[in-house]
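Missing here: one protein chain of the complex. Every other protein chain is in place.
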Amino acid sequence: MTVYVIGEFRDTASAAQAIRLIRDHAVSGADLDVFSEEPVEFRRGVLDRPSRMSLASVLGGISFGLLSSAFIYFAQHNYRLVTGGMPVFSFWATGVITFEMTMLGAIVATFAWFLWESGLIRKRDRRAPVPEVEPGSLCLRMRCAEDEAAWASDAMRRAGAIGVQRRGES
Amino acid sequence: MEHRWGMAIDLDRCTGCEACVVACHAENNLPVSNPEQAAEGRTAHWIRVDRYYQGEFPDVKVKYMPVLCQQCDNAPCEPVCPVYATYHNPEGLNVQVYNRCVGTFYCANNCPYTVRYFNWFAPEWPEPLELQHNPDVAVRMGGVMEKCTFCIQRIKRAKEDAAQEKRPLADGEVQPACVQSCPAEAMVFGDLDDPQSKVSRLAANGRATRLLEELGTKPKVFYLERAK
Partner (left out) sequence: MASTPELLPYQRIREDLFRPLSGISRAYALTTAVAFVVGAAGLIAWGYQLRRGMGVTGLGRPVFWGFYIVDFVFWIGISHAGTLISAILRLTNAAWRKPVTRAAEAITVFALMIGGMFPIIHLGRAWLFYWLLPYPNSRLLWPNFRSPLLWDLTAIVTYMTGSVIYLYLPLIPDMAQLAEHNTPWRRKFYRALSLGWTGSDRQWHALERAMKLMACLILAVAVSVHTVVAWDFAMALAPMWHSTIFGPYFVAGAIFSGIAALILVMAALRKVLRLESYLTRRHFDNLARLLLLMSLLWLYFTVSENLTVWYGNDPKEMAVFGARTRAHYAPYFWTMVVLNFVIPFVVLGIRRLRTIANTAIAAGCVVVGMWLERFVIVVPTLANPRLASASGSYAPTWVEGAITAATFAAMVMLYMIFSKLFPIIAVWEFKPHEQEDE
């Protein structure tokens, strides 16, 4: 049965120590979550979360920019009205719109990827308990099997947790 | 056959009588206006006569210049309209589509000749002038831009007549209202693509220049005047 071990820590250093101790036992980052009221920066290697957000942003931008330029090309040729001796489609005249639509694509892609990567819309771990965090402290939550809970709590206490509790799924 | 309509105005003949202005009003359902509206810039005179004075009284020289839409081939007013309410038709006319105009005013700002006019309110005619309307020409609503069309309704009528009678259009057959009414015969209208037409020969004349030619707008109204 899955249980969650939640440890409360006063500062970043002790939380990082706890994570290191736990990960020495081959626990993957996917089972660990750190909760806080303000963003936390661990040193590299402690709990890395690789991200593809930049790539998504660039791809979204390029694709939307190309799409909108193609649309304008189609629209201008579909209804060929001559205005002021200008060419029917010129990249210079359309350049601004291409740029803006590239940016819009990148912006929307960034936001959408954020919603996905943060798990806000996926609602991952919906039944996992969310600890109440005091301002200034961090809570480390580890998902593990029932029999692993003991050594996990132990590791957290050794690292300097001010409180450790065990919770089932809610 | 495609035509390319153009006009030649002989400034040495123009007396400044403004019959062309009145004729244009009558032909194109233009509203009348009063001096207050003129001071506010709220008149619509698709053709106007500009006066240029030189010298002091009694040695004053006046030049009269009828200014109308130049139907530029590189019209600066056309590319800036966001809704294609003004564009270049295949006969070289800069057409204004009243139904499409949303009133952004950009075309009027970009016209270097300031020949575009706006309907600030729904146009009104004091009785009984509304009975004098030309049925061939639309009555515009408030909020749209308008300007000289080279009397496109007369061009169309002449083309239809010629097509029915299965003959080509003769030179001088199409006459916009201003050209028709000029008592000094200072204005000539015709097909610039026809090298034999009167307007083409006048345009090639040594006295012919165009207004604000250096801007590259390629206007199709040629002004003839004796060089000083």
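As written, the chains take the letters A and B, and residue 1 is the first residue of each chain.
Everything that follows uses one rule, which is that a contact is a pair of C-beta atoms (placed from the backbone, for glycine too) under 8 Å apart; a residue touches a chain by one contact, two chains touch by 3 or more.
Note that the structure is predicted; figures quoted are calculated from it, not measured.
Here the missing chain is touched by one residue of B:A8, B:I47 or B:M145, and it is B:M145.
Checked against the full complex, the one of A:H25, A:R43 or A:R127 touching the unshown chain is A:R43.
Only one residue in the set A:M53, A:L67 or A:A145 touches the chain that does not appear here, and it is A:M53.
Residues of chain A in contact with the chain left out of this view: 11-13, 16, 33-43, 47, 49, 51, 53-54, 57, 71-72, 75-76, 78-79, 81, 83, 86, 90, 93-94, 96-97, 99-101, 103-104, 106-108, 110-111, 113-115, 117-121, 123, 130, 133, 135-136, 138. Hidden from this view is one chain, which touches chain B at 40-43, 48, 50-52, 67, 76, 79-84, 100-106, 108-110, 112-114, 117-122, 142-145, 211-212, 215.
In this section, only the chains that are shown with their structure count from here on.
Annotation: 64 Å between the Cα-based centres of chain A and chain B. Residue ranges of chain A in contact with chain B, taken from their complex: 79, 81-86, 93.
Residue ranges on chain B touching chain A, taken from their complex, read 72-79, 81, 84, 86-88, 218.
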